[in-house]
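What you see is the complex with one protein chain gone and the rest in place.
Letters A, B and C mark the chains as written, and numbering starts fresh at 1 in each.
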Amino acid sequence: MLQYAAIAMLMLGLYGLLTQRNIIKIIVSINILEIGLNLFIVSVGYVEGGIAPILTSDFNNNGLVFVDPLPSALVLTAIVIGVGTTALGLALAKNIYQKYGTFEIDEMGEE
Amino acid sequence: MDLINIVEIIVSVLMLILAFLAINSKSLVKSVMFLSALSMLAVVGFVLMKAPDVAVTEAVIGSGLVTSLFIFTLLSARKVGNK
Amino acid sequence: MSAILLIAVPLLAAFISILFKKYAHYILVFVSFASVFALEYMDLGTITVGGFNAPFGIVLILDDYSLIALYIVNTLFFLVAILNCNEFKKVGSIMLVALAGLNGLLLTGDLFNLFVFLEVAGIAAYLITTTNKKPLATFNYLIQGTVGSSLYLLGLILLYAMFGTLNMADMASSIASSGYGAGVTAFPFLLMFIGFGVEAKLLPFNSWTKGILANSNRLTGPMIASVYAAAIGFVFGRLLTNVFVIEDTFLIIVTIILIFSVVAGEAMAYASTKVREILLYSSVAQAALVVVVFMSGFTGWAVYLIIGNAAAKLVLFLITNTATKQLGNDDVETFKGLFVNNKIIGLSFTAVTLSVIGLPMFLGFVTKMNILENMFVSGDYIWPAIILITSVVEGIYFIRLLLNLWYKENDLPEVKFEFVLKYVVVIIALLIMVFGVYTEPVQESADDLVAYSYIEGGNL
Partner (left out) sequence: MKNFLAFIAVLVLGYMIVVSLDNNEAFPAYGEADVSSRVSQAFIDRTVTEDPGDIIFGQATNLESGPANIVTAIVADYRSFDTLGEVTVLFVSSLGVALLLGGKKQKRLELNFHPNFMLRVGSRALFGIILMTGVYIAIHGHLTPGGGFPGGAMIASSMLLLYLADDEFRAKIKGFKMLESFAGTAYVLIGLTGLLLGGYFLENLLDNGVIGDLFSAGIIPIVYVLIGLKVGSEISGIIDNFLTEEGV
């Protein structure tokens, strides 16, 4: 279920990117796309009934399986990269606002 | 169908609704708030999928800092607009 | 020396340079020169990072292919850096990160690491383009680049879910040995192709290009159209030859995209009346052509196509942007008669342009001729036909441009080119001519060059 939700969110982010003409909305859409992507990545490593990939004192006794730790590690990287691009996008948005006085792309006129 | 599955379904549906609202809401501040809430629900999703590291990171960075950056941008824009 | 220094040293310099902002551009010139120089002493082979072997840890691969790529990209980067170091002091630290990112892209043998370096180089590129002072165009570039790399990441994750590895060579061998048909991998590969297509300026995904390059300055024009284009071309080549399985549906979709890119790129260049737009649409078409040649399997000639194109675009964008800055705009009308008083610059510009069209006596001719010949031999007739037709179109608009730039009676535009720029431009033009006439070394090395071959587990 969560995997389908992740794909649906990816698609919603894409839909936002296609339809929105407001700079802040575009960055919001990109964030939604990234959250969906991150959820999808983690879902790829999920094992039904698995436990979080951290060794604890009773690991060897109960025979449970770990979920795949590699997607989690990749998502950590992806989240931080996402913050970097979002911060940059917002800084650019601020610059654009200073230049044109609006966030709406259609109101900015010819570049 | 046990409890976990039900929680999963609720979280998924709520996330989709929030994502749709975040994209389609008229007010920018509301849109950002929906994004923040969505991010918080994604944290639940990460916990359900047994990725606590990602959950902690997403909670602090995704729904905390990114939201504040959005709000600061909107704040400064309003300031310039009022002048 | 270990090739990892090519990434570590620029990074170290970047981290240190933020404390000495005033000297960042000197550090940049020094480090980029040192990287070109140090390439001579690099040991070929696989470099494991952290001591963990191939499918598990991250490996860097330095073979003949990546060595050539590193030489080209680092040299071009050094030229761009030294020509602009005084004008754009603010981006010194960012350029250092860009250098590390580009070297990482060319060296890495791991698909996720490639994504990380794509982002490093990409974000540095967005920031370099802020010197255009067109925030909206940069924003567009940022959004499209981010979507592109997200699609790449999605494709990569699908592959990981199926085959359980991230290493390029290991991925290729597990796909080959898994026994699944090409249908299984078509979708992830298509996502990765589109993701890279955004960076490589392939057509439906390249609407950022116009905003960036048509407003470029002396730093961003050569940087994006030459250095980044070359680096992305080389990385794309590695993926196409080593990882992607190009069959069935995937092949059809990709072919349609590429035909569209080549034809539409040349057509738009033909219709443009601004010098920079002509150049940028021509480079869109060239980028697609590079992908075509890689897909046909002629790695060596694709490499020469990238080299010729990157060198040419460096010269063309340097000259055009210097002139634009002094003349105020880049309409062909304004540029009329530019070369009457700048004969040396004019001759280099002409030589380079003729090489891009593919006229005899220049490197471009040797490359195009051999590509066509190889394609005919392997029984492909569609692509040679398209390449020939587009070459004619290219010839028409470039020669029209050249005639405009050379002939005018009075009211000649006044443009001054500084000494260093003249030097660089003339040397590149001469090199293109020398290798166009004396073709033996090119022929030999192109036939030998294949991107790396595997031994078990992703090591060389």
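Quick notes on this structure:
Here is the rule we use: a contact is a pair of C-beta atoms (placed from the backbone, for glycine too) under 8 Å apart; a residue touches a chain by one contact, two chains touch by 3 or more.
Quick caveat, the model's predicted, so the values are computed rather than measured.
Shown chains touched by the missing chain in the whole complex: A, B, C. Between the chain not shown and the residues C:Ser93, C:Asn215, C:Gln286 or C:Ser391, the one that touches is C:Ser93. Remark: the residues of chain A touching the chain excluded from display are 1-4, 7-8, 10-12, 14-15, 18-19, 43-48, 50, 52-60, 65-70, 72-73, 76-77, 79-81, 83-85, 87-88, 90-92, 94-95. With the whole complex as reference, residues 51-53, 55-57, 59-61, 64-65, 68-69, 72-73, 75-76, 79 of chain B touch the missing chain. Within the entire complex, the positions of chain C that touch the omitted partner chain are 2, 4, 8, 11-12, 14-16, 18-19, 47-53, 55-58, 90-91, 93-94, 97, 100-101, 104, 112-113, 116-117, 119-120, 123-124, 126-127, 130, 135, 158, 160-166, 178, 180, 184, 187.
Note that in this section only the chains that are shown with their structure count from here on.
Computed centre separation for the pair chain B/chain C is 38 angstrom, with centres defined by C-alpha atoms. Chain A and chain C have CA centres that are 29 Å apart.
By the touch criterion stated above, chain A contacts chain B in their complex at residues 1-2, 4-5, 8-9, 12-13, 15-16, 19-20, 22, 24-25, 27-29, 31-32, 35-36, 38-39, 42-43, 45-46, 50-54, 67, 71-73, 75-76, 79-80, 82-83, 86-87, 90, 93-94, 97-98, 101, 103.
The residues of chain B lying in touch with chain A in their complex are 5, 8-9, 11-13, 15-16, 19-20, 22-23, 28, 31-32, 35, 38-39, 42, 45-46, 48-54, 57-58, 61-62, 65-66, 69-70, 73-74, 76-77, 80-81.
The touching residues of chain A, when paired with chain C in their complex, are 10, 14, 17, 23, 26, 30, 33-34, 37, 40-41, 44, 70-71, 74, 77-78, 81, 84-85, 88-89, 92-93, 95-96, 99-100, 105, 108, 111.
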